[in-house]
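A single protein chain has been removed from this complex, and every other one stays in its place.
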Amino acid sequence: MSVTQAARPSGREVNALRPLSIVTGFTRHAEGSVLIKAGDTHVLCNASVLEKVPPFLKGQGQGWVTAEYGMLPRSTHTRSDREAARGKQSGRTQEIQRLIGRSLRAVFDLEALGERTLHLDCDVLQADGGTRCASITGAWVAAALAVRTLLNNGLVQRNPIKDHVAAVSVGLVNGRPVLDLDYLEDSGCDADMNIVMTGKGQFVEVQGTAEGETFDRPTLDGLLDLATVGVAQLVKFQQQALDLAQSKG
Amino acid sequence: MSVTQAARPSGREVNALRPLSIVTGFTRHAEGSVLIKAGDTHVLCNASVLEKVPPFLKGQGQGWVTAEYGMLPRSTHTRSDREAARGKQSGRTQEIQRLIGRSLRAVFDLEALGERTLHLDCDVLQADGGTRCASITGAWVAAALAVRTLLNNGLVQRNPIKDHVAAVSVGLVNGRPVLDLDYLEDSGCDADMNIVMTGKGQFVEVQGTAEGETFDRPTLDGLLDLATVGVAQLVKFQQQALDLAQSKG
Amino acid sequence: MSVTQAARPSGREVNALRPLSIVTGFTRHAEGSVLIKAGDTHVLCNASVLEKVPPFLKGQGQGWVTAEYGMLPRSTHTRSDREAARGKQSGRTQEIQRLIGRSLRAVFDLEALGERTLHLDCDVLQADGGTRCASITGAWVAAALAVRTLLNNGLVQRNPIKDHVAAVSVGLVNGRPVLDLDYLEDSGCDADMNIVMTGKGQFVEVQGTAEGETFDRPTLDGLLDLATVGVAQLVKFQQQALDLAQSKG
Amino acid sequence: MSVTQAARPSGREVNALRPLSIVTGFTRHAEGSVLIKAGDTHVLCNASVLEKVPPFLKGQGQGWVTAEYGMLPRSTHTRSDREAARGKQSGRTQEIQRLIGRSLRAVFDLEALGERTLHLDCDVLQADGGTRCASITGAWVAAALAVRTLLNNGLVQRNPIKDHVAAVSVGLVNGRPVLDLDYLEDSGCDADMNIVMTGKGQFVEVQGTAEGETFDRPTLDGLLDLATVGVAQLVKFQQQALDLAQSKG
Amino acid sequence: MSVTQAARPSGREVNALRPLSIVTGFTRHAEGSVLIKAGDTHVLCNASVLEKVPPFLKGQGQGWVTAEYGMLPRSTHTRSDREAARGKQSGRTQEIQRLIGRSLRAVFDLEALGERTLHLDCDVLQADGGTRCASITGAWVAAALAVRTLLNNGLVQRNPIKDHVAAVSVGLVNGRPVLDLDYLEDSGCDADMNIVMTGKGQFVEVQGTAEGETFDRPTLDGLLDLATVGVAQLVKFQQQALDLAQSKG
Partner (left out) sequence: MSVTQAARPSGREVNALRPLSIVTGFTRHAEGSVLIKAGDTHVLCNASVLEKVPPFLKGQGQGWVTAEYGMLPRSTHTRSDREAARGKQSGRTQEIQRLIGRSLRAVFDLEALGERTLHLDCDVLQADGGTRCASITGAWVAAALAVRTLLNNGLVQRNPIKDHVAAVSVGLVNGRPVLDLDYLEDSGCDADMNIVMTGKGQFVEVQGTAEGETFDRPTLDGLLDLATVGVAQLVKFQQQALDLAQSKG
C-alpha cells in the first residue's frame, strides 16, 4: 500500500486546518465568552474576572490566570461519565486544564493584571479531536475580551496581554505528518504532538507522544515545521475575531 | 405603593411565557440533542440511548429513564465552583436531576422501551431563572427525538412515550401571581412553584415553596391555574419543534 | 373490585392520623430533644444552639436555622448502607434535610434569634413511612424547647418563633385520597404529597409526585383538603407536648 | 491533698459499675435490637442477618460477623459534625467498629453460622464515656437475639455463639484504679484501659493507654483485676436480659 | 504433636529479637531521618519540625507531636492498593498512625517543645510483620535527632524528650509465648500483643488481641514479661544509634 497517496478522511491537505469559527459573546454573563469551532470540535470558552487571587499570591501585587476544563458527557461518540457525578476529575482533565493555564500565563504580564484572577472555563460541547488545542486558542480570545473590558473601565492601566497564544495538533498518520488531526486521525495515528506557540512564533509548550511508533529526529523536525504554519494561521483568526467583536461592540 | 400597577421587569403580562426557542440537532453525537432557550435561560439537553439498565432492573424486561443536570461555572451572574473540581454535586443539583428523571418517567412506558436506558443530560449554558423547568421541557423533546430513531430503526416496536411532559414556574411577585419567573423575579419573590404537567393537563409534580411569605389556599389555587395555562403552551412548542425536526430530517 | 370498600391496612379511617407520641427531653445534652413517634415511624429530633452563623451571614445581625437528616442503617425493613461509611449522603437525604431547614425557617424571625444557629438533627430510629413529615413536626417542638431556654436565659429578647410548622403526607391509594400514609400504603400508592403548613393554616411547602399515575386538579384539591385537616391536628399535639414539658420543667 | 479520700464524682465505689439497663426489642425491624444504658451512655445496638458474605469468604462454607459504629451528632455535650455530611468516618470511629467486630467474632463459631453475615450497628444516642464498651456488651445481646431467631427458624443447626463477650473500661483517676469511667473521669484520667472478656473470664482484647502518666506493672495488674470483676457482672446482666426477652417472647 | 519442641521458623529463641539496624541520616531533608530494619521489616522514619501547631493548640504555649504511617504498595508479599489512589486511608492505617502519635507524646514535654509541631512520617519500604512497633522505635530516634538540632540551634531551651519510647510485639504461637513476631508467625498466631514502653520500663500502650483463641491471665502475664525484656533491648539499640550519630555529626 502506498501511504503517500492516501487522502485524509476529511479530504483536507496535510497542512490544512479544519474550518475555524470563533463566535464572541456566546453567553452573556462572562466578561469574555467565545464559542470556538474547529471542524466538529466545539468548545465554549468563558473568561471570568474574579477580584481575588489564590492564597500564595496574596499581597504580592500581581494577578493570576488559571483554567478549568470539562467535557459534557455526550460531547463524545459514546456517553462518558459525568465527572461531577463520579466525584473527581480524571487525570486527563487535570493534565489539560493545567496545560491551558500555563499556556495563557506564558503571554500574560501578571503585574499589569493587578491583584485579580482571570479564570478560564473551557467546556467541550462537541468533541472531534483536538479539544485541548481549541480550548487554548479560544481561551485566549475570551481572555482578550475580558481584558478589553478591564482596560475600557480603567481597572487596569496597561494591557497585561503581551502576545497571542494558540495551539494546534500535528501527528504522523500512516507515516505522514499532518496538521490539525480530527478524531478519526487522532485515534489511529502513530505519534501525536500538541504545540502551543505565541504570535511571534516562540514555543510555549511542546508535547509529543509516540502512540504506536516511536519517531526519529527528522520526523520531529517535520512535525514542528507543520505546527508553526498552523499556529500562525490560528493567530490571524484570533485577531479577526477580536477586531470583529470590537467593531460590533 | 400600588403593587397591582407595577409592571414585570421584562414588561411581560403576568400570564406570558418568555420567548421560547427549541433548536433540535444542536450537537451531533447524541441520539437526541436540543438547545432550549426560555428567554435568557439556555439549556443543552442531550438524550443518549445506552444498551444497558441499572442493576436493579436487570432481566426485568423493561428499560429506564434517568437524568443528570449541571450548570457551567459561568452560566450564572457570578462564577460558581465547578462541581467536578469540588468533587461532589450539590444538594440542589441532585434534587433537580432526580426531579427531571421522575418527570420523564411519568410519561414513559418502560416496558415498551425494552432493556435499555435513556439517559438525559441537561447542561445549563446560560442561566436566568427556571433552569429546572426548561430542562424538563427540553429533555422531553430530546427524548422524543431519540425514541424516534429507535422506532425508525425497529429497535422498539411501539412508542414508549405516552404523552408530553413540560414544566413551568409560577410565583408570587409583590403579592401577584405571575408565570415563568426570570432570575430577577425569582430572587425577589414571596413564593415559588414548579409545576410539571402532561399534555393532557394531568399533574406530575407540584413543588411549591414559601420563600418569604407563607401563602393561603386561594393563592395556591391561582398559581395552579396560571401554571396550567403555561404548560399547555409549552406542549404546543414541543410539538412544533418535533414536527419541524421531522420535516427537516 | 370496588376500591371504595377496601379498608386501609391499618384499619384507620381515610382521614385519620397514626397514633402520635411526642416525648420531650429524650436525650440530655441537646438544648431541645424530642422523640416523635407517628405510628411505627420514630424520629429523634435534637435542637442544638451554636453561637456562630454560616460565613454568608457573618455580621448581618441575624441568625440561622438549618437541619440534617439521617436514617440509622437498620431503621428500615432491610438494612441500608450507612451513609458515613459510603462517604456521602444520598440525594434523597440531602433533599429531605433541605426541606426540613426551609420549613423551619419559614416560621422563624431570624433577627430575633440573634447571631446564632439553631441546628436541628433529625435521626430516624425506626421507619414506617412519613419520616420527613415526622421530622418536621418533631423538629419544631425541639426548636421551641431550645428557644424557650434562650428566652429563659435572656439570650434572646423576643420569641423568634412566629408560628407552628408541621407536616403530613397524603396520597392516592387505590384511587382514594388518604391521610398520613404508612410504609405499606406509601410503597403502593399512585400519588404522594408532603404538605408543610403553619399553625394558621398557611402553606409552607407543597410537594406532590405522581408515583404511578398522574393526577387531575380535583384530586389535587382533595388531597390538599385532607392535609389541611391533618396538620391542624398535629399542631395541637405539638402545643400539648410543649405545655406538658413546661409543667414538668 | 489526699487522693485516696476523694470520692468519685458519681459517688460510686471504685469497683462499682454504673446502673445498667438492657432493653430488648427497642426497634422492630432488626433481627436483634437492644438499647443498652450504662448510666448516661445510651447505645442502640441492632443486629441484622444478611444472607451474603463478604467477597473474601464466598464459597468457604462459613459466615461473618462485623460491626459499624456511629455517634449521633448531638449525643455529646457539644454538637459534633455528622460523619455522613463530612464524607468520611474518623479514625476513632473506624478503630472502634473494628474492635467491636473482632470482639464479637472471638466468641462466634463462624462455620455454625453458615454463609451469612451478622451485621451489628451500634449507634450512640447519648454519650457519657465508655461508648465502645457499652457497644460491645449490648451488641452481644443483640447478636444473641438474632441467633435465637435463626435457631428457632431452623436456619442454623447448632448455636454459633460459643460464649458471652462483654467489655468495661478501667482507669487511673487521681492515681487510684476505678471501674467503668464516666465522661468526667475519662477526660481527666491518667491512664485508661478497655478490657474485653468472655463469660469464662478469658481475655479477648486488652487496650490500655497512658493518657497523662505512664504506668507500672503493679498498676496494670490492679486494673486488670478490676476489669475482671466488672465484666463478670456485665455477663450476668446480659444473661438476665436474654432470659427476660425469652419469657416475654 | 508436642508444640514445645517446635523451633521458630527463623530459628530464633522465643525471647530473641530479630537482628536490628538503625541507620541515621537516611534522607537529607528531614530534621531527623532514620531507616530502621527489624529483620526484613524496613521502615523509613522521618521527623519534620513545622513552625506551627494545630488549631486547637494555637496560643497555648505548647507544641504537638503527631504521626502519619503508610506502606508502599509493594512493601508486602503481594501488591496492595495505593491509598492515595484509592482516595482514603484504611482503618488499619489510621489506627496505627494514631498509636504512633500517642506513644511519642507520652514521653514528650510539649511545653518545652514550644509552639511547633514534630511531624513523624513512618513509611514502610518492606514489610515482614511488626511494622507498627518498628515505626514507634524508629520514630523515637528520628524525633531525638530532630530535637537535638533544635537544642543545638537554641530553638528550644530544655530537652522536651523525657524518656525513650519503644515497642515490640509478643504473641502466642502454637500455644507458646514468643517475642517479636515476623509475618509468618504473626499470620498464624493465636493471640498477638503490641506493647509500648518507656526507657524506665513504664507502660505506654498495651494492645492485645485474641486472633484465634482467647487467653487467660497467666498467659497475659507471660506475654507482658516477654515484652518487658524485648523493649529494654530496643532502648539500648536506640541509644547506641543516637550516640553513633552524634560522634559522626
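Details
Each chain carries a letter (A, B, C, D and E) given by its place in the written order, and its residues are counted from 1.
Criterion: contacts are C-beta pairs under 8 Å (C-beta built on N, C-alpha and C of every residue); 3 or more make two chains touch, one makes a residue touch a chain.
Just so it is clear, the model here is predicted, and its values are computed rather than measured.
Checked against the hidden chain, the listed residues E:70, E:101 or E:171 yield one contact partner: E:70. Of the candidate positions E:44, E:99 or E:181, contact with the unshown chain belongs to E:44.
Only one of the listed residues, E:15, E:62 or E:93, touches the absent chain: E:93. By the touch rule set out above, chain E reaches the unshown chain at residues 27-30, 33, 40, 42, 44, 46, 48, 50, 68, 70, 72-79, 82-85, 87-89, 93, 119, 121, 123, 125-127.
Touching the omitted chain from chain A are residues 88, 91-92, 94-95, 97-98, 102, 106, 193, 197-198, 200-210, 214-217, 220, 224, 228.
Rule of thumb we're sticking to: only the chains that are shown with their structure count from here on.
If each chain is reduced to the centroid of its CA atoms, chain A and chain D end up 60 Å from each other.
The centroid of the Cα atoms in chain C and the matching centroid in chain D are 33 Å apart.
Among the residues of chain A, those in touch with two or more other chains are 87-88.
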